[in-house]
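Missing here: one protein chain of the complex. Every other protein chain is in place.
Read from first to last, the chains carry the letters A, B, C, D and E; within each, the first residue is number 1.
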Amino acid sequence: MDPQEAQKLAAELEVEMMADMYNRMTSSCHKKCISTRYDTGDLEKGEAVCIDRCVAKYLDIHEQIGKKLTEMSQTDEEAMSK
Amino acid sequence: MDPQEAQKLAAELEVEMMADMYNRMTSSCHKKCISTRYDTGDLEKGEAVCIDRCVAKYLDIHEQIGKKLTEMSQTDEEAMSK
Amino acid sequence: MDPQEAQKLAAELEVEMMADMYNRMTSSCHKKCISTRYDTGDLEKGEAVCIDRCVAKYLDIHEQIGKKLTEMSQTDEEAMSK
Amino acid sequence: MDESSQLRKIKDFLIIYNSLTERCFTRCVTNMNHRYPTKDETSCIHNCAERFQKGNQRFMKQFMKMTPEMVQRRNE
Amino acid sequence: MDESSQLRKIKDFLIIYNSLTERCFTRCVTNMNHRYPTKDETSCIHNCAERFQKGNQRFMKQFMKMTPEMVQRRNE
Partner (left out) sequence: MDESSQLRKIKDFLIIYNSLTERCFTRCVTNMNHRYPTKDETSCIHNCAERFQKGNQRFMKQFMKMTPEMVQRRNE
């Protein structure tokens, strides 16, 4: 694989993983925020507020977990190099 | 991307999405139709009838939702072009 | 498609399907083995034993189902060729 | 827009379309006593699709608002 | 059949195989007190696999029967 192709694949992977994260987030927040009574097609006010908070919180937590995973893998590597 | 390659990718995408729809349908209808008592390996008569109706209904509803989404996106575009 | 490319795609498919099986296994065993009380970050002894057994059992059953599917498809082919 | 991002857009639409059918079917169709969707089922399906679509637009809007901050923090 | 559709067929088989294992394992194996599948679990697994496979054949048959109508309606 030449470096240019590798870079293109890496960029595609980033887009794909961002889309995967987005899909998991909407699925998770849908369950937490949107009522399953379908007597009307409109979002209620409370549902809209819930979506906004849920997205913000999900992204915060995604970031925290990223840091945690990096931390944990560093501890593992230190333990192995001893 | 040359037009021929784009066409090939579009055709592959259609097959992939048809397969995805089929998989979601079988998963959903399995849950609605097939008993989880596994005391025999045979499908009961009622389960077979349920599968046939479930597939037919799923495809009907898939079509209805397709129309609804097209309708909704047209309303959005009209609202934006005002 | 030339034979070399076909072979490469077949190898990629095998890796992808192995990864899919592994992901389904961990997801299924997680649900069966790991407590959802998150008052500590450590795995308990019982959870670790449960994971080991669950992986072993899952692989056994994956093998059994593979044999069963092969058997069933042979019966189908014999029935059709009659 | 080039052909590759147009395909991406079609794919994103089709994934939403497929998952919407799955979710609304699962929630609105509760028995298989009839071959054709009943009036109640049809009305439930329409409201469900509309709500999910409005929900999706809200998700996208909020996501677009939040990501610049997130990317900025990551690059600091 | 050319190589590309043969690969597609193998992939479809492997997806069914993987999802069958997942579903039957989830439903039939209820505790981890033993390392090896018990007699009851094994019998449940076999019935589950057979049923799912028969169900899949029924799905495919009905789907094949319905799609021509659907495609025709769409092209009208």
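Definition applied: contacts are C-beta pairs under 8 Å (C-beta built on N, C-alpha and C of every residue); 3 or more make two chains touch, one makes a residue touch a chain.
Here the structure is a predicted model, which is why all the values come from computation and not from measurement.
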Residue numbers in chain A that touch the chain omitted from display: 1, 3, 6, 9-10, 13, 17, 20-21, 24-25, 27-28, 31-33, 49-50, 53-54, 56-58, 60-62, 64-66, 68-69, 72
Absent chain, residues of chain C that touch it: 15, 19, 22-23, 25-26, 29-30, 33-34, 36, 38-43, 47-48, 51-52, 55-56, 59, 63
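Here is the rule we use: only the chains that are shown with their structure count from here on.
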Mutual neighbours - chains that touch chain C and chain D alike: none
More contacts between chains, B-D or A-D: B-D
Euclidean distance of C-alpha centroids - chain B vs chain E, Å: 17
Multi-chain contact residues (two or more partners), chain C: none
Overlap residues in chain D, where contacts from two or more other chains coincide: 15, 24, 46, 49-50
